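Let me give you the structure first, and then I'll get to my questions.
One protein chain omitted, others in place.
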Amino acid sequence: MELSHRTITQIGHYRDMDLTGTAPDTLLKLYFQMLRLRRTEEALHQEYHPADEMRCPIHFCIGQEAIPAALSLHVRPDDFIFSHHRSHGYYFAKGSPLRELFAEIYGKATGASGGKAGSQDISHSDTNFYSGAILAGAVSIAVGAAFGFKHKRTKQVSISGFGEGCTDEGAFWEAMNYAGKQKLPVLFVCENNRYATFSDQLKRQADDNVSARVRPFGVRATQIFGNDTVLAHRTIGAEIERLRNGDGPALIEAYTYRWNSHVGPEDDSANAYRQPGEMEFWKANCPIVLLGEKLRAAGLLTDALSARYEAEVAAEVAANFKFAKESPFPTDTHWRQMNYADASPLADRLLGVATRGAGFDQYQDEAKLGPY
Amino acid sequence: MELSHRTITQIGHYRDMDLTGTAPDTLLKLYFQMLRLRRTEEALHQEYHPADEMRCPIHFCIGQEAIPAALSLHVRPDDFIFSHHRSHGYYFAKGSPLRELFAEIYGKATGASGGKAGSQDISHSDTNFYSGAILAGAVSIAVGAAFGFKHKRTKQVSISGFGEGCTDEGAFWEAMNYAGKQKLPVLFVCENNRYATFSDQLKRQADDNVSARVRPFGVRATQIFGNDTVLAHRTIGAEIERLRNGDGPALIEAYTYRWNSHVGPEDDSANAYRQPGEMEFWKANCPIVLLGEKLRAAGLLTDALSARYEAEVAAEVAANFKFAKESPFPTDTHWRQMNYADASPLADRLLGVATRGAGFDQYQDEAKLGPY
Amino acid sequence: MSRQLSYAKAILEATDQAMGLSPDVIVLGQLVDTQSGIFGTTTGLVKKYGPERVQDFPVSENLMTATAMGAALTGLRPVLCHQRLDFMVYSLDAIVNWLGLWRFKSNMKSAMPVTIRTIVGKGWGQGPQHSKNLQAWFAHIPGIQVAVPATAYDAKGLMLEAILGETPTIFVEGRGLYSMTDEVPEQPYRVRFGQAVVRREGKDATVVAIGLMVPLALRAAALLDKEGISIEVVDPRTLSPLDRKTICDSAFKTRRLVVADGTWHSFGAAGEIVTSVVENLGDKLKSKPVRVTLPDSHTPMSSALEPKYYPDENDIVAAVRQTLK
Partner (left out) sequence: MSRQLSYAKAILEATDQAMGLSPDVIVLGQLVDTQSGIFGTTTGLVKKYGPERVQDFPVSENLMTATAMGAALTGLRPVLCHQRLDFMVYSLDAIVNWLGLWRFKSNMKSAMPVTIRTIVGKGWGQGPQHSKNLQAWFAHIPGIQVAVPATAYDAKGLMLEAILGETPTIFVEGRGLYSMTDEVPEQPYRVRFGQAVVRREGKDATVVAIGLMVPLALRAAALLDKEGISIEVVDPRTLSPLDRKTICDSAFKTRRLVVADGTWHSFGAAGEIVTSVVENLGDKLKSKPVRVTLPDSHTPMSSALEPKYYPDENDIVAAVRQTLK
């Protein structure tokens, strides 16, 4: 069955989640990961205005926890994830340190990017996580990383996370064409949440179906109900396995929904872009609730365990806030050094060390140029 | 049946041309138009080096006469054609004056673009013909013209001619997405001649089939054997009719072949990019020969008529050369005026004439700035 | 006579009036048809003129520009909006390879009156992908006009001039200017391109300030005034065409020059202005001209670094002092 936002709300309550074949501890991990991400985002959302210390735009991902949780159990440390502006879920999926996310948002020197990038441009190169706010840009770079993996014959996988809005961009289609032609080990994860800011997919595209469009480009595509975390876990696992075996690329189109405003905690409902009943449908089919129900029915999740999870997560969130708040602000103003690498170790090794003329160190600072 | 360059040469001699339903005088016109274009291009090709006066790159279209001839019988004066770098066929199709094409190539003031643009950037705005060398750029502008026609509720059609290479570009897919979504009256004519310069389509794309890729974007697509001029005429006619009635957009993918080098008369065979037997196949299935055979069999084309056509065309070509060669070179060096419109008649009418300060006329020419 | 309007409202009014004056004026851009309306600069237009004239556009910046170009060929006068200049970079091919040279390569026979509005983000951690200002790039392209209005009055007059004129125009709007108010006549009026304005007369030094730097230069002038230093502030209003005469006249009068431009230092607009002056004045300047710009660095997100990155009135004051040494 083809999925579409136009018809998805007719599902009512989603009943197709199938736990068969997924190990109980994996199921609990999926649940825990979603809870962790949800509570983290809720806390940031709540603190944003009262604290007034997170001075950067944040695109929250509350309601979209299934994909990050599912990814987090499959990606290896040497895999790369490239995210769009709505980055927290992917940062989380890559296992990058959350306290450095908090510190980054607070603009602190201890942030993942030293406070230079903020939520929408954050990266953490030690764990191979990158993001950026310009739509489709990071998708293209993800294709390049996959090119590198294929070229070097590693078994690494490049994962690119984005929304359906990004597929409006021509850059996205260049990426599909090349990945498909070259059979690159890249997994495209499209969280189709229907809207780009306040603009309905059907206002921008002939159909709300990205999958049908990528297939003739040589990209395998699967549509899933994006709040079924178990299905997401299974699908992502199978696709990543195929990619590692050279059978790429693949796209997963996960239909899901964003509960909050497009950006920040401000209310954007004045723009009246959501369809009637839609929010209710998606809240009723909250990925955490859907999996929780199943886990409870299967006797895997108890009140006690749930309470333990909540406590664990609350402690982590509190520690992250503490770290962020207590960290120092950056003071660095060596602008040139921040933007240009003056050292060239490889060239030094292969070509010998060549000194530069007097001009080099001084061209920047005209005040030093004298003797005029 | 899906067409593909991989398999098309298996056709051997093409036998599917069907004259049924096409009026005899239309058939003769198609033949004449192809002959005219062929002889024009051959003459330019032959004169290029000996004359040494056509000092600009030219992308010849010998072998690809079917589409221009077919188009030429359907486009109306108020329709627009936007061409890529291989522009002569489309210029011809729009009925733009050929002597101004010759003069343009010779860099003369009487050229369609005053000698400022040359073969690959030529335009003739009086007849609504535009071109340009940057791939996919003119396709996008054609979509904009179609937007204008739809907005103004005219019955005009915007026609965009390009090769399969152009579909590598992301810009092309933005155009497909928007045209498909908005149902714009634009006809995309893809002359699929297999190569972009020396690069095989299958080196750049997962499949040599543009049609399959545009369809899910909401663009109707038809593949045709591009040297069957009668089929091209029928297909283009039907599509343009539908476009005028609001049933757009459409793409026609015409599989054809370029006989000459990518650019200029220089031999590019050292790059060894063509498949064995391919040139022979396409020459044997020359669009002029294919139609000529049928017309002779049907008794429509006689030796006498053929000789008359040749004479007519030879005279036209000679006159065009004469015009080009005798025309004056441009001398204009009013660079500012060439690039900026200083007059603003609409603003003058709607807002009143506002004078400019003394600065305006002088900011350009520092020498005049004085009294320093 | 003294109607005060914000910069954002002035842009809205100019667009509204242009649409009223000519049925060919249309507005395209992501979210132009929403209540938020690009920070209030398009709010209400869709209600007044309908969705055919005020259209949301896919997130396809290159095609958006090309669509406007094709539409212009059919007689329309499109106004495009980009919420951030950074997004518009995708459309540079359409601008530099097509829009800018259309008139030229048609041998002056074909015009594309397209107006491209683009907003430069600043502050609140916009960071490196939401705060670029490439006005110097735009002004380098032949065939394109570039407006850098610093006041609500100019924003309205230049916008009407651009929309109803014949040359394609890029409007660089500082987000930081949106709430500033100015006296703005209600009826439509024109501000011509290529006409700088002296915002404040003075005799000791000339400060040429662009866009957001204009209010800062005026603040710097007020500070220096207290010390008896009298600054002339010149606002070019448009970078292309650039009114070199007014700038040179002022510099000739004061014999000292500071150029304040909130974009990257090297190969930016400030360099062009300094050069334009010394090409004409030569050794008439009494001291070395000074540029006040951003460092050659991308924008840091941290609220601790933003103030170090962006120049303010004190930097202008310091620069003026340097010319007076």
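A, B and C are the chain letters, set down in written order, and residue numbers restart from 1 in every chain.
Here is the rule we use: a residue touches a chain if its C-beta (ideal position, glycine included) is under 8 Å from a C-beta of that chain, and two chains touch if they have at least 3 such contacts.
These numbers come from a predicted model, not from an experiment.
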Going by the contact rule already stated, which one of C:7, C:104 or C:178 would touch the omitted chain in the full complex? C:104
Options B:15, B:49, B:336 or B:349, residue touching the unrepresented chain: B:336
Which residue, C:4, C:179, C:266 or C:314, contacts the hidden chain when the whole complex is considered? C:266
Could you list which residues of subunit C touch the chain missing from the display? 86, 89-90, 92-93, 96-97, 100-101, 104-105, 127-129, 132, 134, 136-137, 139-143, 239-240, 242, 264, 266-272, 274-276, 278-283, 285-291, 296-298
Can you list where subunit A touches the absent chain? 80, 111-114, 116-117, 121, 123, 125-126, 130, 132, 134, 137, 140-149, 151-152, 154, 156, 158, 170-171, 174-175, 177-178, 181, 335, 337-341, 343-347, 350-352, 354-360, 362-364, 366, 369-372
When the complex is taken as a whole, what residues of subunit B touch the one chain not shown? 55-57, 107-108, 111, 113, 115-118, 120-121, 132-135, 165-166, 168-171, 196-199, 203-205, 268, 270-273, 329-333, 335-336, 338-339
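By our rule, only the chains that are shown with their structure count from here on.
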Counting only C-alpha atoms to place each centre, which chain is farthest from subunit A? B
Expressed in whole Å, how far the mean CA point of subunit A lies from that of subunit C is 35
Interchain centroid distance [CA atoms averaged], subunit B/subunit C, Å: 39
Two-or-more-chain contact residues of subunit C, please, as numbers and ranges. 57-58, 60, 62-63
Residues of subunit A that touch two or more other chains: which are they? 168-171, 204-205
